[in-house]
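Removed from the display is one protein chain of the complex; every other protein chain stays in position.
Letters A, B and C mark the chains as written, and numbering starts fresh at 1 in each.
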Amino acid sequence: MNWFELITLHSPPLIVAVPLLAAFLTPLVSKINDTVRNLFVLIMLSITGLLIAILGYDVLTNGIRTYVFGGGAPLPSGMNIPVRIMFEVDGMNIFMVIITIILAIVGIVYSWSFMKDQDGLDKYYTIILLLVTSMLGMELTGDLFNFFVFLEISCITSCALIAFWVHKGESLEAAFKYIVISSIGALFVLFAIGLFYAQYNALNMATIANAIQFGFLDKIALVLLIAALAMKAGLVPMHMWLPDAYGEAPPSITFILAGATLASLYGVLRICFTIYGNAFANIMPVLSSAIIEWFIIALSLAAILIGVIMALIQTDFKRLIAYAAVAEIGYIFLGIGVGLTSVGVGYGEIALKGGVFHILNDALDIGLLFLVAGAIYYATKETSLDKMGGLARNMKYTTVFFIVGLLAVSGMPPFNGFASKLLIYESIYQLNPILAIVAILASILLLAVFVKVFYSVFMGPALPKFKDVKEVPRSMLIAMGAIVVIIIIFGLFPNLVIDNIVQPAASALVDHSSYILKVLPGVT
Amino acid sequence: MIYNIPFIAVVVMIFIGLYAVLFKRNLVKMVIGISIIESGVNLFLITLGYREGGVVPIFTSAPSEAVKNAPGSMVLPVPQALTLTSIVIGVAVLALMLSLIMHIYKHYGTLDVRKIRRLKE
Amino acid sequence: MSLRTIVAVVMFSVLAMFFVFTALMLSFGAPMKTEMDDYIIMHTQNETGTNSGVTTIVFDYRGFDTLGEATILFAAVSGVIMIFRRVKK
Partner (left out) sequence: MSQMSKIVRTLSNITFPFIMIFGLYVIAHGHLTPGGGFQGGAVAASGCIMLLVAYGSTWVFEKIKVSRLSVFESLGALGFIGVAFFGLIFGGWFFNNFLVRNGILFNIVPKTGSTAAEFNTAGVLPLMNFAVGIKVIAGLFVIVLVMAYASSLKEWKQ
């Protein structure tokens, strides 16, 4: 066994363990000085990125890979249930992990300049590393209780980071709201895990997916899990915390926090498609499955409309973008809901592909807008739209970045948002044309919202108080520029992304039986 | 029915906690509610692992009767481990929530939810 | 009665129904399946050399969970220290 195979074999735990080790070391390293600490964090995250690349290459070429903690075969001899904790990595996990690491590295680079004058920075970087660890753990694990533990880590760390500006009452309030909602949600998840444990005596996802009977207790568990995770993902009836938290956190945090939201969304996907995949496909009567799917579609349309309409009336820059994020999450769920209605049928597959692709695009587009909002806050110390104007004269690069973000988020052609939204429109039009029209109109409204923002922030007469506003420092420009480059590449060559990472992710979601077979060989 | 009393206690605890979270206006009472829900869930996990007449799954000077009939004579160990994890998580969440409450009180001078709602919908 | 109260009451009663049914469907003292736990009880001594079944799970079979748990405590301590730091206004 050469060293490359060895690294590939051990990469799943190392992807989680390396940032965790870095987080434990950061309080010690930051005693040296600030530059060393920043470089240390960046290098550790780059090592993680490298490991993810290695693992991703392996998974995309050789199929699903498992890792058993503590060693040995997945199943002890003579048993049908894995006893040890297991990581199980398929195309979907790889897809989510790639998104997370991009967000993390860019967020860290952005933080260098943005957070320079703040104090308490060693704890800030420690907690960011813990948040990244928790997201990676949630996205790689194959064990439900392990998923819950990482969910709680992400809940605590995001709450602490939202409250980073403790001198502002609003950020404390947002953090409290967030932690109340997400800790209750996490307790529901734990209760549901208890229900699974009581029935099947297993905590492994593949084992539960294989054994699931879809009895009454399973239905309760499904409702609790979906409610709790959709709450953390910010789907509409439970989206109230999202604008507060996104709006009040430091923008560099919001950027990474979007990744935590998407990790919860991944949890919803894994539960719907894998754990309950067998039940939805074989056991459940057609009528009640259609109810669930139409419920998801209705909720996602409501999310799109509420997000866009609330974004129209906001006056605070970051809250406005947060409502746009609510709408974008609606688009993701729209694709997934249409995909659920017709698993395997032509347009269902396209819709699922579009929904999965839109996860990536949502992270990049909304993230870019938050970074621009942060840059403007850095330069002017102002977030209210009414008090800004004429900034295009002083901040040329930021203006260009904002235009790119604006066009990408509203699904305009040469950018990546168009590629995924087109897939969603195309498939939903075959399901029901009216829904497609609503979705397209909402997207156009979103464009209108951001064009309004563009005029009020960047255009117009130069305000005297912004006369000596300068362009933001280089590290922030590099971070935003990197995202812009990725957006343009994805927009110009969408097939490159779709064929290489989106298609494996979507087919891994649909194909729940090979997920089960990898852990439990010989089960049909 | 009568044997299900532990589960009913779980449900009652979760209700009391949810009532406190949803209807109380005081932040500290909301936190107490979350703690009660958490204790209810922990009790649920522990209750799932009970086997009638079982002893602790520890072999250090265990009664010989229990060892002879193992594993049927010992309670299930996994829920106990899960509960241990969940308790520590609860402590961490509680610490963070209480420190947030201290800061909120410092800023607003009150703990009433209706008075501190500065964020608009 | 504000809108918030009505929504809260509805949510509360729906959840209440769920949990009551759950409580009535489970049976106390007789777990439905015990395969994994039986394996652990029978193999804790010769696989890990530990006498205590619970410690075996906490640190060996499910050691990674415990790492996450330690991480949570670490995160809470970091968070509390960060929140109570002295802020330059």
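The definition used in the following text is that contacts are C-beta pairs under 8 Å (C-beta built on N, C-alpha and C of every residue); 3 or more make two chains touch, one makes a residue touch a chain.
Computed from a predicted structure; not experimentally measured.
**Q** With touch as defined up top, name the shown chains that contact the chain not shown.
**A** Per the touch rule above, the missing chain touches A, B, C.
**Q** In the complete assembly, which of C:L15, C:M36 or C:V54 touches the absent chain?
**A** Only one listed residue reaches the unshown chain, and that is C:V54.
**Q** Just name the one of A:V41, A:L55 or A:V68 that touches the chain not displayed here.
**A** If we include the chain that is not displayed, A:V68 is the one touching it.
**Q** For subunit B, which positions touch the chain that isn't shown here?
**A** 56, 58-64, 67, 84, 88, 91, 95, 98-99, 102, 106, 109
**Q** Could you please point out the subunit A residues that touch the chain left off the display?
**A** So the residues of subunit A touching the unseen chain are 10, 13-14, 17, 20-21, 24-25, 27-28, 67-72.
**Q** Hey, which subunit C residues sit against the chain that's not shown?
**A** The list for subunit C reads 45-46, 48-52, 54-56, 58-60, 63-64, 66-67, 69-71, 73-74, 76-77, 80-81, 84.
Here is the rule we use: only the chains that are shown with their structure count from here on.
**Q** Rounded to a whole Å, what is the gap between the Cα centroids of subunit A and subunit B?
**A** 29
**Q** Just give me the whole-number Å value for how far the CA centre of subunit B lies from that of subunit C.
**A** 8
**Q** Which subunit B residues touch at least two other chains?
**A** 14, 48, 78, 82, 85, 89, 92-93, 96, 100, 103
**Q** Mark out which residues of subunit A touch at least two other chains, giving numbers and ranges.
**A** Those would be 145, 149, 152, 156, 159-160, 163, 166, 198.
**Q** Could you list, by residue number, the parts of subunit C that touch subunit B in their complex?
**A** Residue list for subunit C touching subunit B: 5, 8, 11-12, 15-16, 19-20, 22-24, 26-31, 34, 36-38, 40-42, 44-45, 51-54, 56-58, 62, 65-66, 68-69, 72-73, 75-77, 79-80, 83-84.
**Q** Contact residues on subunit B for subunit C in the complex?
**A** 1, 3-8, 10-11, 14-15, 18-19, 22-23, 47-52, 56-60, 70-71, 74, 76-78, 80-82, 84-85, 88-89, 91-93, 95-96, 99-100, 103
**Q** Hey, which residues of subunit C end up touching subunit A in the complex?
**A** Touching subunit A: residues 18, 21-22, 25-26, 31-37, 39-40, 43, 60-65, 67-69, 71-72, 74-76, 78-79, 81-83, 85-89 of subunit C.
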